[in-house]
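Heads up, one of the protein chains got dropped from this complex, but the rest are sitting where they should.
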Amino acid sequence: MTAAQLTLVQIDNYGPWTVTPEPRREMDLQTLQSRLFADMAQYIGNRGGYVFFTRFDNMVAVTNGLDRRDHELLQESVGNRYPVTVSLGVGVDEVPIEALETATERVQAAGSAQSSDRSEVLAGEFHGGDAADDVHIAHFDVNDATGKYTDRLNEFDSFINIEQGYASLMKYMREEHGALSFFVGGDNVIAACPDLSHDEYMGAIDHVAADADVQLKVGVGSGATPHEAGFAAKHALEDCRYEGTLVEFA
Amino acid sequence: MTAAQLTLVQIDNYGPWTVTPEPRREMDLQTLQSRLFADMAQYIGNRGGYVFFTRFDNMVAVTNGLDRRDHELLQESVGNRYPVTVSLGVGVDEVPIEALETATERVQAAGSAQSSDRSEVLAGEFHGGDAADDVHIAHFDVNDATGKYTDRLNEFDSFINIEQGYASLMKYMREEHGALSFFVGGDNVIAACPDLSHDEYMGAIDHVAADADVQLKVGVGSGATPHEAGFAAKHALEDCRYEGTLVEFA
Amino acid sequence: MTAAQLTLVQIDNYGPWTVTPEPRREMDLQTLQSRLFADMAQYIGNRGGYVFFTRFDNMVAVTNGLDRRDHELLQESVGNRYPVTVSLGVGVDEVPIEALETATERVQAAGSAQSSDRSEVLAGEFHGGDAADDVHIAHFDVNDATGKYTDRLNEFDSFINIEQGYASLMKYMREEHGALSFFVGGDNVIAACPDLSHDEYMGAIDHVAADADVQLKVGVGSGATPHEAGFAAKHALEDCRYEGTLVEFA
Partner (left out) sequence: MTAAQLTLVQIDNYGPWTVTPEPRREMDLQTLQSRLFADMAQYIGNRGGYVFFTRFDNMVAVTNGLDRRDHELLQESVGNRYPVTVSLGVGVDEVPIEALETATERVQAAGSAQSSDRSEVLAGEFHGGDAADDVHIAHFDVNDATGKYTDRLNEFDSFINIEQGYASLMKYMREEHGALSFFVGGDNVIAACPDLSHDEYMGAIDHVAADADVQLKVGVGSGATPHEAGFAAKHALEDCRYEGTLVEFA
């Protein structure tokens, strides 16, 4: 049974900081945000977790395998190396959106995202176990995106297609299943899901094909950590490629 | 009159590389992509340009102020420091989408994005001048996103709202005006535009409010470079904030 | 009793790579080297270890607390994100130089540092335990370096003084005690040591004062990991500052 541990990473008081004393150079902000995300990806990733850039000032991570001490150290290290600090909220639930709801509430309870009084909150509960099906990861991509889009359209029109497909999928998966889907570059979307069936994944693919005219396929894996589940999902997606199928489970 | 210089940055043969000899750790790929983007942001940004992460394996930059030599050096430096290389296509036009169309075609003409034979293409024309209205940048954000979303909803539901607003805006601006709109984190979208009127920007804001139920406002600036135009746009957006208006020109 | 686990990190075939097909831009090489070191510092550091840049193409780490799996993952992650790979040799001994001797031999046994056939060696034994005095760290700095050098001399002459002091200390500590001393920036030197007495540290300080005319002081700590030992050493060095003493143990 799924027990996803979700962490909300929120930069403290970031909006006001970006325009104080006057607006900062946009490319410096972009650099800061993407490097902070890269550091998160290394730290969380080499402990078996997954983190997604989401809105960059708010990032969402699946952190099964990381305990309180791991979160404290991440917070300390960011504080030592960046001009901003981060607050962290953690929640655990069978359904990812419920875990994130709890994680977010814990940070919100400590103050506004734009409060100068709130800094380096760390609040939450941590999942003790590591059962082999704690985490379910689905890795979607677009069928022949290179042939249909990248090599034929201008890059922005390729991007619009991918983006509309993503916008459709993220909404459907959240509303129908409480799953969290994240665009991770190229034509790839990775979703933290509850335990879903073949037909439920087919339903999502059909929905996006009808709603946004984008043909997806998906590999699904489970594991004790996001990396294990996601790695199995990648292999399952390779199976789709070779078999010509739309849904494969590891 | 607008003369936007657009550069397509495309990682060569990236898709196959990510799964050879077997799928690579997702968080390493995320780190690689976001750091490559950060390096682009620094290099292009401190020469007055703007770059957007788009799909990460394909990035779009507005590069007025960067000549052929600047592009060559960027390509060489990436090749020296990353396990991947990049191809660059450049185009110039009054309408951003036309410039990008040209830029993309030049890279596509040299081979597929997934061809192992194509590497480090550099093709295109460069804009010689630097007239004060060469570049138009519009900086959108969401009215009171912190109060309405970040401090009230869980982070994924906040993100869905921002994302649906973005998906609506990007499509409208491209189809109506040939403008290129990019989500840049938080509740911010930056668009490279042709010369548009107050009413045309109001039309976009109205469209997104009706289509996605997201209330945007926008500051608009122009300049010889994206940084100049974008910096003016940021100040205009601050004016919106203080005046309570929805569209301001620098 | 000290049981230091030392890891040699050696970039595979780096020398030839830097000049193939022709010499690469020096500042790109500097960027690559220092970012690789920074990644090592984060990875090893947030697991309680210490790494020193040494010659950059060869780095030395004290890795008590990191097991074989941690080393494998570090190697994999570098290979996924850099145009070069690293070999790792590990040794354990009461005396740091002996541990490093073993670590180095294991890498050397697999082939030359400039062999194109050798790649991603991982060889060594790992220290199972974590006794509270496994690691001894000494943190040296120069008495009033800012007043005597930085604020008075040109930067290169300040640097010469610090550097001559370091060259003297590193040689003395290695020859007398088998300790490994590393310059870590500013006026700071951190040494991995066997269990040494107050008089032995005074002997080192006296030697450098006489040999290079540089006045050092030192804080010493011990712990199960380099971070614990080094953090205690930093506090002991603060004690020297407040007490006006030259040697303090945590």
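Should a chain be cited, it is by its letter among A, B and C, assigned in written order, with residues numbered from 1 in that chain.
In this section, contacts are C-beta pairs under 8 Å (C-beta built on N, C-alpha and C of every residue); 3 or more make two chains touch, one makes a residue touch a chain.
It should be emphasised that the depicted structure is a prediction, and the values quoted were computed from it without experimental measurement.
Screening C:Ala4, C:Val60, C:Ala123 or C:Ile205 against the full complex identifies C:Val60 as the residue touching the chain left out. Annotation: of C:Ala3, C:Val51 or C:Ala138, C:Val51 touches the absent chain (contact as defined above). From the options C:Ala3, C:Val84 or C:Ile97, the residue with contact to the chain not on display is C:Ile97. Of the residues in chain A, those that touch the hidden partner chain are 24-25, 28-29, 31-32, 35, 76-77, 80-83.
Chain C residues in contact with the hidden partner, per the touch definition given at the top, are 8, 10, 14-15, 19, 22-23, 25-31, 33-35, 37-38, 41-42, 44-46, 49-51, 53-58, 60, 97, 100-101, 103-105, 108, 112-114, 146, 150-160, 162-164, 166-167, 170-171, 174, 180, 184-187, 190, 227, 230-231, 234-235, 238.
Contact residues of chain B toward the unshown chain are 39, 42-43, 46, 73-74, 77.
Rule of thumb we're sticking to: only the chains that are shown with their structure count from here on.
Spacing of chain A relative to chain B, judged by their CA centroids, is 22 angstrom.
Within chain B, contacts with two or more other chains are made by residues 25, 28-29, 31, 35.
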